[in-house]
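First comes the structure, then the notes that go with it.
Of the protein chains in this complex, one is absent; all others appear in place.
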Amino acid sequence: MNLVQEFTLTAALKPPLPIGDGPIGTRVYYEVAGGEIVGDRIRGKLLGGGEWALIGPDGFLRLDVRLQVETHDGAYLYIQYFGLLELNEAVQSALADGTGTEYGDQYFFTNPRIETGDERYAWVNTTFFIGEGRMLPNLGVGYRVCRPA
Amino acid sequence: MNLVQEFTLTAALKPPLPIGDGPIGTRVYYEVAGGEIVGDRIRGKLLGGGEWALIGPDGFLRLDVRLQVETHDGAYLYIQYFGLLELNEAVQSALADGTGTEYGDQYFFTNPRIETGDERYAWVNTTFFIGEGRMLPNLGVGYRVCRPA
Amino acid sequence: MNLVQEFTLTAALKPPLPIGDGPIGTRVYYEVAGGEIVGDRIRGKLLGGGEWALIGPDGFLRLDVRLQVETHDGAYLYIQYFGLLELNEAVQSALADGTGTEYGDQYFFTNPRIETGDERYAWVNTTFFIGEGRMLPNLGVGYRVCRPA
Partner (left out) sequence: MNLVQEFTLTAALKPPLPIGDGPIGTRVYYEVAGGEIVGDRIRGKLLGGGEWALIGPDGFLRLDVRLQVETHDGAYLYIQYFGLLELNEAVQSALADGTGTEYGDQYFFTNPRIETGDERYAWVNTTFFIGEGRMLPNLGVGYRVCRPA
């Protein structure tokens, strides 16, 4: 399977809400403060969203993310994804110090699904996306999002 | 089955984002602007949240809602629910005119699940909730949330 | 909120598959061996299904169930629900000894959602259901399923 990059996505996060140790793990919520997506076929700004994370006993954070996007030309998108983030030393330092990491510094992958009713972007409804992530300075995340070529 | 009321929940909504006709229906997103929960055992304010609604060809709106709550004494809760809302004339008028409805004016039911790690509210993790809803003036929703007695 | 009973549902289960302690709890799978739904407006047999259960550290089992049903007159239904089951002594004895329990012997509630394209049963798509459960002899579960009146 060959993958080609479709867009990058960056999201600034607000400080987490510690929901705490619940029935299926340690829940932490990060509200999305802003961000953007940038690609050849699609670009826009995040209108909001959230990350409902579960921190497991295995040192991995499981993401459950929902985002709203407005494209530069007025289409609205809904993006949702699950994902896996290894809370290794690089990520823990980034979270603690507000620094960033590079792609490959951590195991961080997602599978975005995108919905829209705007005909100009109908292709996103039928595209399978894979995102690789990294931490951005000042509590943020960045992804390069690919699709099968 | 006997039900007793546990709390009421009110949520003010921002104007909807029309994601549009997607693969599983017409998607509309309402961001939660604020609100509160009020009950004998629990009270607090909404810190945010959203309603990812699907409007079906059958005249019903299917809710998929996530909310964050801070209780008056500093616990954080995560509330999620699915639900059914009949888009009858009363609801359509309320949405169009910014008016409210009474309980029973529409078919509007939800099944909230609540998570927290705060020991003072550990009971919410193991309580089955049922909410009956109505529209509130100025684009809002209100629920009376019950549990089996 | 007044509830009226719509149907009962019984399901015989096969011995569990112990998936084990995973990232979000202890996963156990029960395949549905058979069963039926019986009500004034709807009756049929289970064509199969499964219960993907998570046993939490709080002594509750969280159900994630999917069932297929064929009605007596040839409609196909898909039923899915989440639910809460308290693993108290009565339930643990029933699971260990293959005995049953009565309604009220345990905290056991679900929120079935039903889909069908058959016009004769279109009402199930827009009905909010609540089930109260009990254990049946020989590893089974039974529910009385209600709806708001």
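Residue numbering begins at 1 within each chain, and the chains themselves are lettered A, B and C in the order written.
By our rule, contacts are C-beta pairs under 8 Å (C-beta built on N, C-alpha and C of every residue); 3 or more make two chains touch, one makes a residue touch a chain.
No experiment lies behind these values; they were computed from the predicted model shown.
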Counting the whole assembly, list the visible chains that the omitted chain makes contact with.
A, B, C
Residue among B:Arg62, B:Arg134 or B:Arg147 that touches the chain left out of view:
B:Arg62
Which chain B residues would touch the chain omitted from the figure, given the whole complex?
23-25, 54, 56-58, 60, 62
Since one chain has been left out of the picture, which residues of chain A touch it in the full complex?
1, 3, 58, 60, 82-84, 86, 107, 109, 111, 113, 122, 125-128, 130, 132, 144, 146, 148
Where does chain C touch the missing chain, residue by residue?
17-24, 26-27, 29, 31, 47-48, 50, 52, 66, 68, 70, 76-78, 115-118, 125-126
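As a working rule, only the chains that are shown with their structure count from here on.
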Shared numbers divided by all numbers used: is that above or below half for chain B and chain C, i.e. same or different?
same
From chain C, which chain is the farthest off, judged by mean CA positions?
A
Distance between the CA centroids of chain A and chain C (whole Å) is 35
Which residues belonging to chain B are in contact with no fewer than two other chains?
125-126
